[in-house]
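Of the protein chains in this complex, one is absent; all others appear in place.
Should a chain be cited, it is by its letter among A and B, assigned in written order, with residues numbered from 1 in that chain.
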Amino acid sequence: MKTGIKNDFTLMAILLIPVCVAINMVGFQIAQLLRLPIFLDSIGTLVIAMVAGPWVALVAGLITNLINSIFNPVYLPFSLVSMAVGLAAGFLSMKGMFKKVWKVIIAGIILAFVSTIIAAPITVILFGGVTGSTGGAITAVLLASGQQIWTAVFSTQFIQEIGDKLLSAFICFLIVRNMSDRYLSKLNYGQIYMKD
Amino acid sequence: MNSVIKISNMSYKYPTGKVDVLKNINIEIEKGLLYAVVGPNGGGKTTFCNVLRGFIPHFYRGDLRGEVLVNGKNIVESTLGELSLSVGFVFQNPFIQISGVKETVFEEVAYGLENLGVHPDEIRTRVEAILKLVKIEHLRDKNPFELSGGQRQRVALASIIVMEPDILVIDEPTSQLDPQGTEEVFEIIQIMKEKGKTIILVEHKIELIAEFADRVILLHDGEIVMEGTTQDVLSDEKALSYDVMLPQYAMLGLELKKRGVPLRKIPITEEQAVEEMNWWMAERGVRI
C-alpha cells in the first residue's frame, strides 16, 4: 500500500480523525470522572498514529486542540505539542515500537520527552512557567528551592507527562491488538498490526 | 438485450479471507427491471451489492477476478466518485447512514446534491419533491441524530434517490421497519421503477418480492444457483433446498399440485392465487 503525506489521507483516515479527536476528549472525561491524576487525553491521537500514520495523527492532534480552545484559548499554543506527539507516535509505530510491551515502554518515554521539549518553551515564554494549578505548584516549589526556571519547568512537565504517556501508549497497544485483520486491512498502516 | 450491468466470470476474496465469497458470477442486469436478490445470510448478497457499487474492489480491496461492467465501463477503471453518479446505494444499518455533518433532515437529504454540484435553487426543489414522495415532510427540521431507525432508513433512501442515479442498489431497506413502513418503502421502490430506474434489491420479505420484482437472483454460498423471472424462481421447489422461503401462495399451489389439482401455473401472489382458484373452480363447474 502506498504511504506518505500524499497518500495517507484516505477516506477511512479522514473519517477516523473525528472519532479519534472525540476519543481524546472522552479519555480526558473518564480520567476526570475517575479522579485520576493524569490526563489520558491523547489516546485517540496515538491510536490514529498507529493505524493511519504520522501525518493524519498530526492533523488529529491539531484539531483536538483547536476544538478545546473554543472553550479555553490556553489550549491553542499547545496545538504544537499535540501535533508533535501525533507525528512522533506515527514514526515510532512505523518502526514497530508498539508491537511488544518493552518497546511500548520505550515509546512512552520517547513520547513524554517529545511532549516536554515542545511544551516547556511554550509554558515558559507564553505563560511564565505556569499552565495549571498542580504543575504551577510543582514549578513554584522547584523555583523556590533555587532551580532555574527552565530546569524547573522541564522537570515539572516531564513528571506530569511520563505517567500519562506510558499509560496511554500501553492502552493503545492493547486496543490496536484487539482490532480485526479485516478492519486493519483497510488502513494504510494497519498491516503492521495484522496477525498474519 | 439492453443491459446496464454485465458481470462475467467474477469471483472475489476478501483481503483477509482464505476462500472466495463470490464464485464465478455471470449475469446481465437489464435496464428498467427490478431484481430481487435472495438467499440465506452469509450467502454473499451484501458482498454482491458492494461489487455493483464498486466498493469492492475500491474500498474493501481484496482479490476481484473476472469482469464487471457498469454502463459499459469496467468498475476497476472507474473511481468511486464516478460511480456515485450512476449507482445509488442504500444499505442495512440506518443508524450510521447519515452524513454526520448536517443538522436537519432537509440539509441531510440535500447533502448528496451539494456534493454533485447542483445549483442551490434546484437542490431545494428536488429535496422538497423527495421529502413529499418519501413522506418525511414532517421531519424536515429534525436533527438526523434524533430519529428512530425507521425514520432514518427513509431519510437514507430519500438522500440517495434525490440524486437520481440510473441504477439503485438497495440492501435490506426494510429490516428496521414495521409493516406500515415496509409498505411505504415498497411504494417508493415501485415509483422508482416506474421512472425507469434499474433496481437491485436485497430483501427477505418474499411475499413482497413476489409482488414487485421482475426477476429473482438466488445467491447461495457465493454462487448464483437460480436466476430467472420472479414467476419461475418463486414457484420452483428447488429454491427451498437453498434455504429460501417461497411465498405462501406458491406453497399452497405446490401442495395442491402434489395432491393432483391441475393448476395452469403455480401462483406466487394473492391475486394470482385467487385467479387460479377461480379458474379451477369454473373448470369444475363451481359458480361463485
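Basically, a contact is a pair of C-beta atoms (placed from the backbone, for glycine too) under 8 Å apart; a residue touches a chain by one contact, two chains touch by 3 or more.
Here is the rule we use: contacts and distances are computed from a predicted model.
Student: Looking at what's absent rather than what's present, what does UniProt name the missing chain, "UspA domain-containing protein", "Thiol-disulfide isomerase or thioredoxin", "Cobalt ABC transporter permease" or "ATP synthase subunit a"?
Tutor: Cross-referencing UniProt, the chain left out corresponds to "Cobalt ABC transporter permease".
Student: Considering the complete complex, identify which of B:N9, B:N26, B:N74 or B:N115 is in touch with the unshown chain.
Tutor: Considering the complete complex, B:N115 is the one touching the chain left out.
Student: When the complex is taken as a whole, what residues of chain B touch the one chain not shown?
Tutor: Touch with the absent chain occurs at residues 53, 55, 59, 79-82, 84-85, 88-91, 93, 96-101, 103, 107, 110-120, 123-124, 145, 156, 159-160, 163.
Student: Name every residue on chain A in touch with the hidden partner chain.
Tutor: Contacting residues on chain A, toward the hidden partner: 9, 11-12, 14-19, 21-23, 25-27, 29-31, 33-37, 40, 43-44, 47, 59, 63, 66-67, 69-74, 76, 126-133, 136, 139-140, 143-144, 146, 149, 167, 171, 174-175, 178-179, 183, 186.
The rule is short, and it goes like this: only the chains that are shown with their structure count from here on.
Student: What's the distance between the Cα centroids of chain A and chain B, rounded to whole Å?
Tutor: Distance between chain centres, rounded to whole Å: 45 Å.
Student: What does chain A use to touch chain B in their complex?
Tutor: Residue positions touching the partner: 11, 18, 180-182, 185-186, 194.
Student: Show which residues of chain B lie in contact with chain A when the two form their complex.
Tutor: Contacts found on chain B: 14-16, 59-61, 100.
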